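Worksheet for the structure shown next.
Here the complex is missing one protein chain, while the rest keep their positions.
So that you can tell them apart, the chains are marked A and B in the order they are listed, and the count of residues begins at 1 in each.
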Amino acid sequence: MAKLMPKRQLENVGLGITGLCVALVALVVVTLIVMVAQQGLTTFFVDGVNPVEFLTGQNWIPEQERYGALPMIVGSFAVTLLSTVFALPVAVGSAIFVVEVAPGFGRRVFQPFIELLVGIPSVVYGVLGLYVINSLMRAAFGDPAGTGAGILSGSIVLAVMILPTITTLSMDALRAVPNQYREGSYALGCTRWQTVWHVVLKSALPSLMTAVILGMTRAFGETLAVQMVIGGVERSMPSGLLDPASTLTAALTAGLSNATSGSVYYHALWSLGLILLVMSLVFILIIHLIGKKGAKANG
Amino acid sequence: MASQVHSLDDHVSRINRQDKVATGVLTVIVGLVMLLVVAIIAYILVRGGTRALTPGFLTNPSAAEEAPGIVYQLWDSFYMLIVTLVISVPISLGAAIFLVEYAPDNWVTSAAKTAIETLSSLPSIVVGMFGSLFFVVTLGWGISIIAGACALTMFNIPILVRTIQQALEDVPRSQRDAALAMGLTRWETTINVLLPAAMPAIVTGIVLSAGRVFGEAAALIFTSGSAPARLNFANPFNFVSPTCPFNIFRPACSLAVYIWRLTSEPTDGSVEIVWGTATVLLVCVLLFNLLARLLGKFLSRRLTAE
Partner (left out) sequence: MTDTTPAQAPAAADECLLATKDVTVTYDLTHEALHKTSLSFESGQVTALIGPSGCGKSTFLRCLNLMNREIPKCSVGGQILYHGHDINTPKENLFELRKSIGMVFQQPTPFRKSIRENILFAPKKHGRVRSRSEEDELVETSLRQAALWDEVKDKLKQSAHALSGGQQQRLCIARTLAMKPDVVLYDEPCSALDPISTFAIEETIRSIAESGICEIIVTHNMEQATRVSDRTAFFYVGDMVETGATQQIFSDPHDQRLVDYLTGRFG
């Protein structure tokens, strides 16, 4: 029989191996942040693009060396907010139904169903958007819709994509509300709807907000589905919901293959990436703040 | 007095009506959501089904003159998935074990947790962008399967770490305490007691994550490329050849990337190929979902029956 390693040593080996894995992940993340920041800031510090003009400029025309990211920033926020507005009532509504009204049905039927939506790849959503939603837009709005590509169709596709995220997280949030709260409310003679509205939703509010923010994070970072549907116009500001537009992610996808590395255009694209990175850090921060506040409110 | 009673009655019937209306509205919403899911899946399957089942579609290369197919993309998707899992599963296991078992309660741990959380919320295009510079240029791997697999790994790790962590934490504490109380190390406890007990959940998590990796494209466009590969299956062991299917340093085009490429550069008849490919992709992902559920059930039944 092989001699066994002394236990303390074995414990240190375990600690070492697993610690190494974590360190590797952390290192990659740090490298990513440093690299994106370095490349993205080159635009401003080396290529001499004014950062204020970059963020507020309304035209993105690389051939003319005009780098105004506002159209994409507006596009990203517009699709994110719109899709959240579309998805939120449906998501929270279905979460309430499957947790408060029909829990058995929720677990056995609804949850697997909604998880199917998570599984559908984003290019497939893109294909649906490109060939189906855009034609519907044309059919609904006629000429003003142009090809059908635009912020509205992008938002609709995104709404479907973030629906499962918000729904499942809302379901978890509602399930986490202690049953005593409900029983207390029913004991006072409240109806189910009153209980849900005044008691359950109120105490689940921080978690519901986290669910929404996570949904928005997904919408903001979603790439191909939006890029295929939104029309890809970065040159100028969109003037309406039916106008073709672009988002940060879409502009990156479309631009990166054409840009020669080291050029101003290339660096400007990395600056867009930097904005995306900063935004996802902001989203994380918001989630943490909500969590802290919720913890404080619940003692 | 009488009017008070009357208004109370009014109130009761009003809140009861409110309750009924609310329940009705919620039922309709849930019904619509389920209808939407069915409609989406059914539409794709019907729209692309005929193409997907056309003879040759699954077995011909996309450059074929007659009946172009997607066999290389299928191969590349699965091969890249396997390479990704080979890299990401051990790292995620290690990281999850560290976080559950060893993590000291200090800033190092919270920094590591924040790093993983950051990774999970990063847009996949940013990961792809980073990969196109770091894996492709800095590490000198070029546009390749390994660069793509590393980008996918970054995308996959946060998901896997979270599911494995959850699975380990769901093993009753008493199991862990019992092993530690016999003078065993956390390492032995984890490997011999916790992991076997958590295995069904871990396997389910891995297969589910595989489904997501399989459909991911944005992280791949600039790391493993979007040009359809030309493979030579007749000579599979010449590992340096760009046509060798197993060569991890050759460019590759997955199903998802292929769809994206065809929609951004449409050619004659590409719409039909797009729908066919989307159907194949969707079916694969649904199969992964199904497999995850079945495997999870099978493993946990075997565990409890033993």
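Operating definition for what follows: a residue touches a chain if its C-beta (ideal position, glycine included) is under 8 Å from a C-beta of that chain, and two chains touch if they have at least 3 such contacts.
These numbers come from a predicted model, not from an experiment.
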{"item": "Missing-chain contacts mapped onto chain A", "value": "1, 3-4, 7-8, 11"}
{"item": "Contact set of chain B toward the excluded chain (per top definition)", "value": "105, 172, 174-175, 177-185, 188, 192-193, 196-197, 303-306"}
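The rule is simple: only the chains that are shown with their structure count from here on.
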{"item": "Separation of mean Cα positions, chain B and chain A [Å, integer]", "value": "16"}
{"item": "Of chain A, residues touching chain B in the complex", "value": "7, 10-11, 13-15, 17-26, 28-33, 35-36, 39, 89-90, 93-94, 96-98, 101, 109-110, 112-124, 126-128, 130-132, 160, 163, 167, 191-194, 196-197, 217, 220-224, 228, 249, 252-254, 256-257, 261, 269-270, 273, 276-277, 280-281, 283-284"}
{"item": "Complex interface listing, chain B residues touching chain A", "value": "15-16, 18-19, 22-23, 25-27, 29-30, 32-34, 36-37, 40-41, 43-44, 90-95, 97-99, 101-102, 111-112, 114-119, 121-127, 129-130, 132-134, 137, 154, 157, 161, 183-188, 190, 208, 211-212, 214-218, 221-222, 226, 256-257, 259-260, 263-264, 271, 274-275, 278, 281-282, 285-286, 288-289, 293"}
